[in-house]
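See structure below.
Note that this complex is displayed minus one protein chain, with the remaining chains in position.
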Amino acid sequence: MLVSFKIQKFNPEVDAKPYYRDYEIELPERATVLESIIAIKEEIDGTLSFRCSCRSAICGSCAMRINRCAKLACKARVADEVNRHGSILIEPLQKLKVIKDLVVDMDPFWRMIEKVKPYLMPDPNEAAPERERLVDPSTTEDVIRNSLCILCACCHTDCNVAELEPGFVGPAALAKGQRYVADTRDGATDERLKSLSEPHGLWECARCFACTQVCPKGVDPRESIRRIGHLAYERGIRSDEGIKHAQAFLDSVKASGRLNEATLPLKTKGLGVVGMTPMALQMFLKGKVPFPIQRPVPDMEEIRKIFELTEKQR
Amino acid sequence: MLEYDVVVVGAGLAGMRAAIEASKKTAKVAVLTKVHPVRSHSGAAQGGINAALSPADSPESHAFDTVKGSDYLGDQDAIEVLCSEAPGDIIELEHMGTVFSRASDGRIAQRPFGGAGFPRTCYASDITGLVILHALYEQMLKLGIKVYDEWFVTSLAVDDGVCRGIIAIDLKSGKLEAVKAKAVILATGGCAPVFHNSSNALISTGDGMSLAYRAGATLMDMEFLQFHPTTLKANGVLITEGARGEGGYLLNALGERFMAKYAPNKMELASRDVVSRAEQTEIEEGRGIDGCVLIDLRHLGAQKIKERLMQIRELAMDIAGVDPIEQPIPIRPGAHYSMGGIKTDVHGATMLKGLYAAGECACVSVHGANRLGGNSLLETIVFGRRAGRAASELACSVAGASFPEAALSDEERRISELLKREKGERAHVLRKELQEAANTNLGIFRVAKKMQNCVEKVRELKERYARAIVQDRGRIFNTDLTNALQTGYLIDLGEAMALGALAREESRGAHSRLDFPKRDDEKWLKHTLAYWTPNGPRLGYLDVTMTKWPPAERSY
Partner (left out) sequence: MRYAYFTGCVADKSASELDYSTRKVCEKLGIKLEKMESASCCGAGDIDEVNLDLSRALNGRTLAIAERDGLDVLTICNVCTLTLRKVNQDLKENPEALEKTNQVLAEIGMKYSGGVEVTHFLWVLMREFGVDRLKSYVQRPLAGLRVAPFYGCQILRPESRLGFEDPNNPKSLETIITALGGTPVDYAGKTKCCAFLISLAREKTASKVLGQQLWGAKTEMADCIVTPCPLCHLSLDAFQGMAEKELDRSIRLPILHLPQLIGLAIGLQPSELKLSRHVVGVDGVLAKIPSRVPAGPVPAAGS
């Protein structure tokens, strides 16, 4: 099949700014995007630059934006892209500085990964055993699934929050953090949970689910973030406003079966809520601030019972 | 000029393990790698890593299986080192944080692998390489070891018969840099892409082997190139031996488990050379399907496949469009692993002073004529560690010598000449012709005439390569340039392979000749050495080290 590509190019040695170049090339039916750009490099434009290595979605080199979504070029199929979008547009990953064409500077991403101390920190008071540490097979399966992350940065660069808040540690690093939090051999769980709960940590996630959506390995970083949040809650690491928000939510549903929008800000932000008053005032004027005392939903008894029973189950 | 005690080239398992060990003796360790460490090809390893962990198993029996697997070409002293140190190294990896799949008692689980008398392959589902690669990288972070990533090494600096450091292109800036070192460890991985559609990454182009060879270290046993029995037709991507380890069947077009004819005892779990030959025979005798046979996993059930072979399933679906839960996967033998490499002793020392090598680029030799699955990851760890130790010991014992002044300017001249050259062929044309020639003439079954063709073809390519051009004339991240350099490395190695193969008039392990179908211990129980000369390799031979196991008939 004859396929057209539009590819963003930029060579700092000659170009003032990035531009798009069109290519047309004959390809086999099942060609991947990587195979296509290799063919373009070999047959049309030797200057076209990109990273690639394994061609089997395991090394994480070939992440790029394909039709405005971060993907692995070696996994994306040309025919699928053409079917979904009618054409193929290839650009470098977002947010990271372009070194040349589709090659971006990954350093800011690596710094984020390093932030979560991605290595085992066994309990220092416990001497290393002579043999392996024993681990329950079921918890291992969990850690292995998280270990599937190939650090391609697709999720990080497509994350809607990280896009605008460069300090946000991001989904890949949080998933890496969770991999160690879930590892029963690690002895620094609380320390990790605390640092993962820092201002640019897990509670900055807005649940846009872009990470889970774009992950080419099915790692589901948002689920990893949820699990860290859950464990932080369980372990009483609850000082962040994000977790207070969750707690307030829980409390209000427990009290009335419903969310109490009126008390949520106060419970989340405490006195910090004062900073929000102009906005609250505007909302109040439009009748958008409901009365803080809320009538419980009918059959509230059932809901109360559910709370009781699930408490007991744990 | 940058200056270190130990410079490690390569950040796969062997390189990082070496660097971690070297950093115990000296803080002045740096790792140079042409891709970021976690992009290294070790991450693609799927099936597992061997060690006799169980009390019912023993390093001795692991060693015997390895010797037999090597078709008695492996050096037995080295094999004994490999197998006896394996359990300790695995436990160390575990302590570092590597996640391994577990048995119900919480211990590291082990699966059966080809040619092994005991289930001794440790694994993490089918992403074993990935989890070890990440664990080692993370240890490097923890230890603060300096990494120069996306530095492409183009040559070794040799002075007075001693390796003094390396020259590399910093890809991001495009600058050529010299790095002085008291000891250099090469850990640059394999070279199976001498063949078309190999199972290896595009970057596994034998750089270190070629650099060492050109610098005066010796290559050994290059004719022994393993064909893995289960690679996907479309592009050679691997289906792990673990698929057979977990109980997968190989079927021909008639639906027969044909291994019964070739290895009645071990069946699918015979040694790789045996299984690949069996498949090729089935295909050539007309019992294949579209150039393939089938691996059938359906009877393992969805749960086992999803849990233990998750990556395989994804690859089969993505690349072959087949869900192994529902359909058998068409597979064929494909070029996979280089048993040969830079000749080293059991401490990783090469024939060139100051130069060490470990991992797939080295030949200790523990794999001889055929490697057992799961032994290569093990080799990277055991001998990576040993090379790291030996190199750091050397570095601590010698005074810093001078770096050959001209090395950098000579290299700069060579590269700018290549960048400026006007008319000629682009390197990928040559690479494709090389791969084509290797596939046709140097495949699973070899004969003199075809190998002779191959030798001639490679010589022709060498000449044409001297006039090859690159289209990208820039300096920054010039992958057209690095591709061209890599093609040069592959041509070097192709030549050594073809010549070594042609000379070896017997069949042993992966080297299987139709015109010399028998193993010939009398004449050929010896390693092939290849020395670089301007006119192509000069071959020499070296006896195999034998300790406990005299050569015997090999059947599975």
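To keep things simple, chains are lettered A and B as they appear, and every chain counts its residues starting from 1.
One rule holds for everything that comes next: a contact is a pair of C-beta atoms (placed from the backbone, for glycine too) under 8 Å apart; a residue touches a chain by one contact, two chains touch by 3 or more.
A quick note: this is a predicted structure, and the numbers were derived from the prediction, not measured.
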| item | value |
| --- | --- |
| Chains still shown that are in contact with the chain withheld from the display | A |
| Which of A:44, A:79, A:96 or A:253 contacts the chain that the document leaves out | A:253 |
| Contact partner of the left-out chain, one of A:142, A:165 or A:190 | A:165 |
| Absent chain, residues of subunit A that touch it | 67-69, 84-85, 160-161, 163-165, 168, 199, 203-210, 212-213, 220, 222, 226, 229-230, 233, 240-247, 249-250, 252-253, 257-259, 261, 264-265, 268-269, 275-276, 278-279, 282-283, 286-290, 297-299, 301-303, 305-307, 309-310, 313-314 |
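FYI, only the chains that are shown with their structure count from here on.
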| item | value |
| --- | --- |
| Between subunit A and subunit B, centroid-to-centroid distance (C-alpha), Å | 35 |
| Subunit A - residues contacting subunit B, complex | 11-14, 30, 41-42, 45-47, 49-61, 75, 99-100, 103, 105-106, 110, 114, 118-120, 122, 128, 130-137, 140-141, 143-144, 147-148, 150-151, 180, 183, 185 |
| Footprint of subunit A on subunit B - complex, ascending | 35-36, 38-41, 43-44, 90-91, 94-97, 99-109, 124-125, 127, 130-131, 134-135, 138-139, 141-142, 172, 174, 201-203, 234-235, 237-238, 307, 310-311, 314-315, 318-319, 321, 426, 428, 470-472, 474-480 |
